[in-house]
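Below is a structure I'd like to ask you about.
For this view, one protein chain was removed and the others were kept in their places.
Chain IDs A, B and C follow the sequence of writing; residue 1 opens each chain.
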Amino acid sequence: MTDNAILLTSCPDKRGLIGTFSNFVFEHNGNIVNLEQHVDAEEQRFFMRLEWSLEDFALTRSELPNAVEQLARNHGMSWSLHYSDEVPRMAVFVSRQSHCLLDILSRVQSRELAVEVPLVISNHPDCRPFVEALGIAYHEVPISADSKAEQESRIIALLAEHNVDFVVLARYMQILGPEFVARFANRIINIHHSFLPAFPGARPYHSAHERGVKIIGATSHYVTRDLDAGPIIEQDVIRVSHSDSIEDMVHKGRDLERLVLARAVWKHVQRKVLVSGNRTLVFT
Amino acid sequence: MTDNAILLTSCPDKRGLIGTFSNFVFEHNGNIVNLEQHVDAEEQRFFMRLEWSLEDFALTRSELPNAVEQLARNHGMSWSLHYSDEVPRMAVFVSRQSHCLLDILSRVQSRELAVEVPLVISNHPDCRPFVEALGIAYHEVPISADSKAEQESRIIALLAEHNVDFVVLARYMQILGPEFVARFANRIINIHHSFLPAFPGARPYHSAHERGVKIIGATSHYVTRDLDAGPIIEQDVIRVSHSDSIEDMVHKGRDLERLVLARAVWKHVQRKVLVSGNRTLVFT
Amino acid sequence: MTDNAILLTSCPDKRGLIGTFSNFVFEHNGNIVNLEQHVDAEEQRFFMRLEWSLEDFALTRSELPNAVEQLARNHGMSWSLHYSDEVPRMAVFVSRQSHCLLDILSRVQSRELAVEVPLVISNHPDCRPFVEALGIAYHEVPISADSKAEQESRIIALLAEHNVDFVVLARYMQILGPEFVARFANRIINIHHSFLPAFPGARPYHSAHERGVKIIGATSHYVTRDLDAGPIIEQDVIRVSHSDSIEDMVHKGRDLERLVLARAVWKHVQRKVLVSGNRTLVFT
Partner (left out) sequence: MTDNAILLTSCPDKRGLIGTFSNFVFEHNGNIVNLEQHVDAEEQRFFMRLEWSLEDFALTRSELPNAVEQLARNHGMSWSLHYSDEVPRMAVFVSRQSHCLLDILSRVQSRELAVEVPLVISNHPDCRPFVEALGIAYHEVPISADSKAEQESRIIALLAEHNVDFVVLARYMQILGPEFVARFANRIINIHHSFLPAFPGARPYHSAHERGVKIIGATSHYVTRDLDAGPIIEQDVIRVSHSDSIEDMVHKGRDLERLVLARAVWKHVQRKVLVSGNRTLVFT
């Protein structure tokens, strides 16, 4: 098994783009493992995820970015380059409810999810024992209206100190400030416990019960300045009936939350998510 | 195969209700085939669907309503009584898009759905040939802002003339007036092409595409005075991705619309739907 | 809206294939609308569906096949070429149960499915009235053990006479002979009323009920000489419970059968299905 390079790119659509990139790989003796492209017809914009094997590839990892940048200039592309052997560093934020946190850490523990978790941050002490039992540092950073700005600076410092690549909000019940959000644009993944855009806000299961819906959902999205309105990465649903109380919905919903968050993190880590405006492209 | 009686009932919750009703059936030599009950804990209200075989049952169909009414008086119940051999009379309303109409008529044609369809009503001529080929009367009743009240009276007269029990709006793009809705309370079934309460109104697939959701849905509900806000009977969903254009969503959505409407009509005809406030109970 | 060309191709995997094809389109002034590829790692075989706009394309439809063939020779490719404005000619075979037939013809009727249906063939008279009401020829070809070979020849002649491109078995309860199957290889689409490979054969709902499964399914596949064992195109499932009788399963299953068959036909007509050994690739 050799490693692969992964190029995520987008640019104004025009003829010949796929040929340009596939020839680039071919001419440097790379073998394309996977190519997925999409043209946003309204925006006239081209998106691509190109993955190729580095076995016998003519360029080293230090040479590759320059070569890509040259291509990019000719086509007005934005791009990012990744490698299949990278292990991203993930911070998890949690409040009191532990189910998403435990699920995601279990996946790290069983090596199903190839990330490093240098720290967990919480505004409550509840989840500390379990996290520390796994040998992960638990930073309790309580937030009040007065302390919010200061505490967020402290959190940002912690993330910098631990070289965190992206943040997972595993039922973190605090709204992050705009500075924080801007600093981690498209790198903060939240789980919302409803099928957005239905039932945004604080008590979606209560609202779902009151409306009498027959299906409830969960939504994972990148965090933007607009609450519960960022680009959706993944959603899933489950049937409910009149016999489900709000507590039953909460119970069923927990499984959705775990699953939808885990799938979004998985896609993010696989470098299969591209953001286009307020929407995502999620490759297969 | 003998026929069954079906009693739908609700009343303030108290102890002993199930015993009262099951004894009533037993004492008249009936055999309970199915009993489903539900207590709405917030409303403190009891709901039940009781189905029993009429083989050897001591009361005739003409005696039964009085006997039930006596029970009902003692408990402050509202109730309705049905028989498994009844064939309800269904009118279908349609505008231009024929897919839901064709689907529901095909189900009648293949005897999968045991209803009579005395007439189809439309504000457009498009679907006439197919409907008439099936030997069903097609009444074109065009609606304009000026003619609306008058034409609705005409429709009401048509429904009365044909002894219509309930109405199915198979993508009927007109809003029914309050008098009509009141006259057929809980007897008008609409299909809305979104996962309500997300994307009510006229162009849900456009809204879904713009928001970038990963799942789209359809919702069948009883029509009330509030547009797209009546009691939900059935919902279902299907996955979409960034590669689905609005046209693709419309295509996928048609299957949902057909299916969700057909299931709602089926449950209604089976007398398995009870309305409680703005929600439904749908028994299995 | 201009038309597109669609090239389906497969060949032994090697470096540079995507570049070769995308350059071919680019050099003739075509614009790639969609490219999907797949490498079967075990078989070391490359598969691709390439769709490009013919607007300003340098080659005419009469020149294109030769140009593709030249490319193909260099790479040992098998290929087929299609155009988005083609309207394939579909024959539907049915026995007594009409639900899949009615569904598929309704889709043609509402122009959701862009095919011509020159004829329906059945070994029973039951579905004749509905089919003829739609203005489609209905050929009753009864099959007995003695007449089978002769009647199949008659059917083959009918299909030839009507220039039929592919055949849909919409609950056709006869096993087609090997000559017929060979003649329409990967062009006969069957619907089987179980989640294959579970419950092949004649009475899958009975078997499912007896085994006590909690989910039932339907499977659409290309017909091969091995009964219920051809390449699967599409499957879907629905939940059942202990309270579902066999009749309930049959009822729920009908919706699956309709839907799964319609989706398979849709994908086939969109030229999105490629067969690889006994499996299919179904592009998005």
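Heads up, the rule we're going with is that a residue touches a chain if its C-beta (ideal position, glycine included) is under 8 Å from a C-beta of that chain, and two chains touch if they have at least 3 such contacts.
As the structure is a prediction and not an experimental result, all values here were calculated from the model.
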Chain not shown: contacting residue from C:Ile156, C:Met173 or C:Val237: C:Val237
Residues of subunit B in contact with the chain not shown: 15-16, 18-19, 22-23, 25-26, 29-33, 35-37, 39, 239, 284
Interface with the unshown chain - residue positions in subunit A: 97-99, 102-103, 106-107, 109-110, 112, 130, 133-134, 241, 243, 251, 254-255, 259, 262-263, 284
Residues belonging to subunit C that touch the chain removed from view: 38, 41, 195-199, 211-215, 217, 231-237, 241-243, 245, 276, 278-282
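Quick note on the criterion: only the chains that are shown with their structure count from here on.
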Between subunit A and its twin subunit B, rotation from the CA superposition, multiple of 5 degrees: 180
Interface residue overlap between copies subunit A and subunit C, same or different (over half shared): same
Subunit A and subunit C: spacing of chain centres that average the CA atoms, whole Å: 37
Separation of mean Cα positions, subunit B and subunit A [Å, integer]: 42
In subunit B, residues with contacts to at least two other chains: 241, 243
